[in-house]
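All protein chains of the complex are present and in place, except for one that has been dropped.
In this document, chain identifiers A, B and C correspond to the written order of the chains, with residue numbering beginning at 1 in each.
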Amino acid sequence: MTLKVSDLAVARGGAPVLEGLSFDVAAGCALVVRGPNGIGKTTLLRTLAGLQPAIAGTIDFPEDTAAYASHADGIKAQLTVVENLAFWADVHGAELPDAVFEAFDLVDLRDRFAGTLSAGQKRRLGLARLGVIGRDVLFLDEPTVSLDGFSVKMFANWLRDVHLARGGIAVIATHIDLGLDAPELDLTPFKAAPDAAGGSDEAFL
Amino acid sequence: MNLDFWSSFKDFIYEIYPPFWDAVVAFLGKYAVEVLSAYFASIILLVVIVVMSIRRSRRVRAQLTAVEARKDKS
Amino acid sequence: MSIWEYANPKKFITTTTPIVPWVLGLSIALLVVGLTWGFFFTPDDFRQGSTVKIIYLHVPAALMAINAWFVMLIASLIWLVRRHHVSALAARAAAPVGIVMTLIALITGAIWGQPMWGTWWAWDPRLTSFLILFLFYLGYMALWEAIEDSDTAADLTSVLCIVGSVFAVLSRYAVNFWNQGLHQGTTVPVATGERSISDIFFVPLVMCMVGFGLLFLALVLMRTATEIRARRIKALEARMRG
Partner (left out) sequence: MIALLKRDLALAVRAGGGFGLGLAFFLIVIVLVPLGVGPEAALLTLIAPGMLWVAALLAALLSLDRIFALDFEDGSLPLLATSPLPLEGVALMKGVAHWATTGLPLTLAAPALGFLLNLSSTAYVWLFVSLAIGTPALSMIGTFGAALTVGLRRGGLLMSLLVLPLYVPTLIFGAEAVRRGADGLSTTTPLLMLAGITLGSFALLPFAASAALRVNLR
């Protein structure tokens, strides 16, 4: 099981942003995506996750194994931590493992309403969802925002010891060092040329 | 719009220039004002849509040449 | 040279720009001749008196109001299937023309019916379905204005047009079911071809219909070209900013 991306081009709002992007991520490996703000990290991850169509190139990995996590954690404030995770477990037809609460330090928050959590705790709950749904290919958009140093280390450990060890794949767009010995991909060279073809505006230029 | 307003309106425009209206009523019968107002309203609407379309077309064309000029310069 | 050739915006503009003035001129000429002929040289109806002359505006406008929505439906389908920007922009261009045609049909219908029905608005089923069509047009145009990104707008309005068409036809029959009907029979039933009006009325009527049709065509071509140019301005500005 590998993630193969060949000659990928993505667009944002009708204008091409990245082009000629090719990389492979083998099972059990992660890939850290770097680049200045606005280069198209989020657009790339949304295209990989299938939320928006690519304008060129191919993305292939086993069907129905992708999961996407962005700045917004998709947490319902009126549900408790357990109910939030139980919902995502039901949606993905998986069981709610207790280990995930230790892995994300949510044990003592089990029955708290998500609305009463701090930003960091909400973030951990959002990431805990990844542990619950059991998806192999993860596309994470700055997962460690609003997390303190200890939580970042905890998340990195979970990623390395649980997810990658199980043969999972992760593509992470982040600015900080996760301490994973994962290859890094800088998107700057793949910035689309101003007159790149393929964007929906192209017919009008 | 109840009917008596309409009949008072008809009397009002009748006083504007009676001989003209006598000829019109002679030609169109008692529904002269209705027919004329229908034609008047429709033609006004047609003229509005045509004029608006033409004006917008001209305005956008001018903007486009301006933008293209700016593009060629830069 | 398949007709998809015209899907290219630049080619569309180069081909249509010269012919629009001609089509517009021809349609205005046809309308002037048709309307004056119908207005001055046709006798009054023994029952309705001179109000029958409103037929030359009401029937063609009503016909074009429905055809305009149909054109928008076809253009939306073409956009969803083949992703040609010209058809999406043509759908957007046709809506204002369609709404004006609907308005004309409503006003002339109300004025025409007023002497017989005794009130300005007698909720006659056919006129009511035009009122509902007017609301559909309003919603369609509002959705176009509400969205910045042109492609998203084109997709959403196409879906709305398709669903709206189904419900417009449903409303058409629901309204018939709801109120027996004061409207006179169809003057020119396209399906059966026989017509309930004598020849002297018929020729100017057809002329007015063709006139309205050409006017619609000219306006849609002109407005589509304008939409293409507006889209080009946005694209160029985005490029220069980018």
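The rule is simple: a contact is a pair of C-beta atoms (placed from the backbone, for glycine too) under 8 Å apart; a residue touches a chain by one contact, two chains touch by 3 or more.
Since the model is a prediction, treat every value here as computed from it, not as a measurement.
Displayed chains that the missing chain touches over the full complex: A, C (touch as defined at the top). When you scan C:116, C:138 or C:203 for touch with the missing chain, the hit is C:138. From the set C:77, C:122 or C:156, the residue in touch with the chain omitted from the display is C:156, counting the whole complex. In the full complex, chain C touches the hidden chain at residues 132, 135-136, 138-139, 142-143, 146-147, 152, 155-156, 159-160, 162-164, 166-168, 170-171, 174-175, 177-178. Mapped onto chain A, contacts with the missing chain fall at residues 46, 49-53, 64, 66-79, 83, 87-88, 90-93, 129, 133.
To be clear about the criterion, only the chains that are shown with their structure count from here on.
One inter-chain figure worth recording: chain A and chain C are separated by 49 Å, centre to centre, where each centre is the mean of the chain's CA atoms.
Note on chain placement: the centre of chain B and the centre of chain C lie 18 Å apart, centres being C-alpha means.
Looking at chain B, one finds that none of its residues touch two or more other chains.
Residues of chain B touching chain C in their complex: 1, 3, 27-32, 34-35, 37-39, 41-42, 45-46, 48-50, 52-54, 56-57, 60-61, 63-64, 67-68, 70-71, 74. Interface residues of chain C, counted against chain B in their complex, comprise 24, 31, 35, 39, 44, 48-51, 53-54, 57-58, 61, 96-97, 100, 103-104, 107-108, 111-112, 114-115, 118, 120, 215, 219, 222-223, 225-226, 229-230, 232-233, 236-237, 239-240. Those residues of chain C lying in contact with chain A across their complex are 8-9, 85, 149-151, 228, 231-232, 234-236, 238-239, 242.
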